[in-house]
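With one protein chain withheld, the remaining protein chains of the complex are depicted in position.
Our next item is subunit A:
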Amino acid sequence: MTESTDFVQIRHAQKSFGTLEVLKDISLNVARGQIVAIIGPSGSGKSTLLRAINDLDALTGGEVWLDGVQVNKQLPHRQYEKHINEMRQQIGMVFQHFNLFPHMTARENVTMAPKMLKGLSAEEADALAKEQLDKVGMLERIDYYPSQLSGGQKQRVAIARALAMNPKLMLFDEATSALDPELVSEVNQVMKKLAEEHMTMIIVTHEMDFAASVCDRVLFMDQGVVVEEGPPEQVFGNPQKARTRAFLRKELDNPE
């Protein structure tokens, strides 16, 4: 099952909110170390798909697999809770609005979960915090609270927090959309660095340049389906579908 193209598998994902069908039979395979960008207009279901991968939004149909284990397995409630908590430890997620814990310093944000779930000692936690915050260039701010950090700094700490669980897969939901333009690149730098380290990543983004330069594959979603997918050169350079072309034209005219 861990054959490389099967590292992450989404099989026939379906999701409805009441009568609103948000994901309509989406399948996606991601190989270990691969970086996939998901683009598409607002409301097309990008976030929902990403959030289905770690079951923040439960699918109404279909399966998600990570490294040979089904994430959304059918289990009795208690067993499922235990299972999903274990799976989520392996899946890092970064949110548009950071969602840092405001009552904790950068250090505590990074070490809280590892201490609690992996039983790290104080020294181990300290070393981990320094290692991860150094990686995102936030070591000097290790004892700052989120309220004392800029948006870009907050997002870098949030990435460090996710990395501290040593995940197999990282999910990014518009990690730079809430940032002032001048703060975007510091976060992109960190993501690029992760790419160089061959972290498997699925990145929802509105930044076409970034997607083109970092990702191995681009998925264009619209109205709950994958309209087109392929390497960035193809999707951006020579889109096959009219809907993709229309979307890209609009994005290039007024990039967000």
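Please note the rule applied: a contact is a pair of C-beta atoms (placed from the backbone, for glycine too) under 8 Å apart; a residue touches a chain by one contact, two chains touch by 3 or more; residues count from 1.
Here is the rule we go by: contacts and distances are computed from a predicted model.
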*Of the candidate names "Sulfite reductase", "NADH-quinone oxidoreductase subunit D", "Amino acid ABC transporter permease" or "L-serine deaminase", which one corresponds to the UniProt protein name of the undepicted chain?*
"Amino acid ABC transporter permease"
_Of A:31, A:69 or A:113, the one touching the omitted chain in the full complex_ = A:113
*Quick one: which of A:43, A:61 or A:102 touches the chain that's been left out?*
A:102
_Touching residue (missing chain; options A:52, A:66 or A:91)_ = A:91
_Listed residues A:9, A:54, A:132 or A:244, member touching the removed chain_ = A:54
*asked:* I need the residue numbers on subunit A that touch the omitted chain, in ascending order.
replied: 54, 56, 81, 85-86, 88-89, 91-93, 95, 97, 99-104, 112-113, 116-117, 145, 147-148, 158, 161-162, 165
